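Every protein chain of the complex appears in place save one, which is left out.
Order as written gives the chain letters A and B; numbering starts at 1 within each chain.
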Amino acid sequence: MDHVGLRSDVPPSSIVVAPRAFGVAAVTALVLTVPFLTTEYWVNAIIVPFLILSLAGLGLNLLTGYAGQLSLGSGAFMMVGAYATFALQLRVPALPLPFAFILAGLVAGVVGLFFGLPSRRIKGFYLIVSTLAAQFFFEWLFLKFPWFYNGNSSATIALARGLSVFGLNAENPPGRYWLTLGTVAILTLLSWNLIRSQTGRNWMAVRDMDAAAAVIGVPTRSAKLQAFFVSSFILGIAGALWAFAYLGSASVQSFGLSRSYQILFIIIIGGLGTICGAFLGAAFVSLLPLALDWSFQHLFAGQVDEGLRQNIQKAIFGVLIIGFLIKEPEGLARLLALPNLRRSSRRTLFPSVRR
Amino acid sequence: MRRLLLAALLAGTVLGGGAPACAAEVSQYIPLPTYRVGAYASSGELWWAGERDYFRYINEVEGGVEGVKLNYEEFETEWSPDRTVEVYERVKAGKDGSPLAFFFTHGTPATYALLEKAAADKIPLIDPAGGKTESVDGAVFPYAFPLLFSYYSQASTGINYIASKVGGLDKLKGLKIATVYHDSAYGRASQPAVDALAKTYGFENIQIPVADPGSEQSPQWRQIREVKPDWIFLRTWGVSTVVALKTAQRFGFPANRIIGDVWAGSESDTIPAGSAAVGYSALAPYPGGTDFEIHKRLKAEILDKGKSNLRDAKLFGAVNYNVGLVNAALAVEALRTGYKHFGARPLNGEEGRWAFEHLTIDPARLKQIGFDGLLQPIAITPTDHEGGGAARIQSWDGSKWVLQTDWIKADHALLTPLIKAGAAAYAKEKGITPRSADSAEAAAR
Partner (left out) sequence: MSLFLETLIGGVLAGTLYALVAIGFVLIYKASGVFNYAQGSILLFGALAFVSLKDAGVPVAGALAITVGLLIVTAIAIERLLLRPLTNRSPLTLFMATLGLSYVAEGVAQGFMGSQVRALDLGIEDLPMFLGDIMISQFDLIAAGVAALLVIALSLLFNRTRIGIQLRGVANDTLAALSLGIDINRIWQIVWAVAGLVGLVSGLLWGARQGVQFSLSLVVLKALPVLIIGGFTSIAGAIVGGVVVGAGESLAETYIGPFLGGGITPWFAYALALVFLFIRPAGLLGERQIERV
């Protein structure tokens, strides 16, 4: 691949320095302490799912935020990863779990590649049809054919031998936490390097202006497919973690359309085209409903009808999302960035499709 | 400003998660994962009202269960199994000094999702008329309680009712019975039982799936018109039931030849279907109506005093409200059994399991608690976590459900081997050694 001297409109430094500066130190400290500092509830029900959602957000961000390809099929690719892990663990018992994760990620990647094929012809908003087709197709497929869930009556998948990494049992809260954290850390590091490479620059060129990128010699079609593959690979692994490290057992309902929306929310709120945006967005999306619930329960317990309270909470969540989109279009990543890093220009998705 | 807001939000959650335990009088904690938001809120809303009204009645009129007050709290899940898992993690350690004696899952998918976690944490999962059918076998599933009426029993009772209509089980031979089902784990849960029944009695078993949400079913009912079944067993849920009834009417299939299962037989299914639902029958382990003794008590003590959780008093006695009442009563009676054995103090999960495994409600007790006719006599044992397995049949007359029969038992002689085989296969896959009845006793002292 020849080098194209393309300037992306985000200087690499703005997305690189922040994670490197506090990332290494903070993460190392967290690794050692978190499972012992907080309650089991925090580890099991908040931190582990938060990490997995961050990873999923990262996966989608590579596709949507960096390569500019919109997808509403994140849930489907997560589903493929989870079911592939299950099939591998069931039918190839000799394969250690980490390799099963990687293979499952590859399977999800290939599936993503396949559903990304229309991106060679279709642009912008229309692309969501292809990914939505993936979403509904896999929900149907994994429920329809008992082979995928080994014919058990509940149509759910769970690892028969539990989580074990090279003989170490990861079934307890610290184990789940470390397994998740390790996977997330490795994949984050890899993606971080990837977006700084030629591949990443090609993606951004495609995102910023597809036709122009083609003119100056960026292989746009293969760049899009690469993005679909890598994104789905990460989403697939995130799906496997969601099913087995967080839930313990999963069904197609765990990866429905609302999951896809949730992950899209994560990257939009966190910040498109940033690595730390996925983490910030995941924190926002997973903590905000809990915070709302907590504050409502303490403010209005017993005074307001429960049905009204729950529904109003949902409406307020919607209002907060809209308010956020209005006030901070570039996401939390930009909001929290240091002032001297706030110099990049506003970015829009699919500028070439806008009227 | 924005950062401040964000920080406040974060701080709020931290405090909320780690709320300190402090309480003068220790009451039994009962978390309720509920859905008052979303597509399933129409049945949920009434269900929770029934549970809350009964718990409130126990607390305020009867002074608690054996003197122990019940501390119930709701958590919104929108019927999502993932969010129910989150709630479970949040509450499994108990609250305010009370451990968790059991966990209502309020939905079959949530039960599936929690099955293994709860077994590891030793917390009984209570999912009456739902759950994983094989978990009736308490030897393999000590912590799962699909009380009352498993999915296999639903199929069997339905077929028994059809048999009584056609003049006996031997008359089933040669009949065509089509099952129209919601294409999900729930919809398919009864298939093995119908297969076995079809082989035994020689009727033709036709299975027709309806994809979620099921708002357009012409192709399915056109297929039914071509096959011309004699009876239809309707295992849909939510909007797919309404559309099924209306489409059946359009295709000229008589409603009185359709038998709905438990979750396809409430007012939410029949009222919107209008004239198409008249004559439609459904299995009723939870009969509708207000003619039961408990309704008189609740009306006097809760409803008329403005303490009911119902938003609309007209819905008092609706099928889903009664679902809540019955489930709450099962929990209360199980706790009572436990308090009598362990002493009147909040129970933990293992004690909760013991309590449920020794729950017996005989006809005399049913009369005492005012549930005669509303709840079947029930006897749970360590090896039988269903303990009932019967339902009445009610049919819709255009404005209300009318009970047609007394309790019709499922054919347990035929179903138990199926359940045992399924449970054994599960035990083998997971490497579980089924416990013996003695060890179950020993575990709880």
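Basically, a contact is a pair of C-beta atoms (placed from the backbone, for glycine too) under 8 Å apart; a residue touches a chain by one contact, two chains touch by 3 or more.
Since we're looking at a predicted model, the values are computed, not measured.
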item	value
Residue among B:A211, B:L234 or B:I302 that touches the chain left out of view	B:A211
Touching residue (missing chain; options B:L315, B:A344, B:L403 or B:L418)	B:L315
Touch list for chain A against the chain that is not drawn	64, 70, 118, 121-126, 128-130, 132-133, 136-137, 139-140, 144-145, 209-212, 215, 257, 261, 264-265, 268, 307-308, 310-322, 325-326, 329, 348-350, 352-355
Interface with the undisplayed chain - residues on chain B	36-39, 41-42, 44-45, 183, 208-213, 215-216, 218-220, 222-223, 226, 238-239, 242-243, 246, 249-252, 268, 271-274, 276, 311-312, 315
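By our rule, only the chains that are shown with their structure count from here on.
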item	value
Chain A-chain B separation of Cα centroids, rounded to whole Å	35
Chain B partner contacts - residues on chain A that touch it in the complex	39-42, 44-46, 49, 140, 143-144, 150, 152-156, 158, 160, 246-251, 253-254, 258, 287-288, 290-291, 293-295, 298, 305-307, 310-311, 313-314, 327-328, 335-336
List of chain B residues in touch with chain A within their complex	2-3, 9-10, 12-13, 15-18, 34, 36-37, 41, 45, 48, 74-76, 80-82, 85-86, 89-90, 92-93, 109, 112-117, 132-134, 183-185, 188-189, 192, 211, 309, 311, 422, 426, 429-431
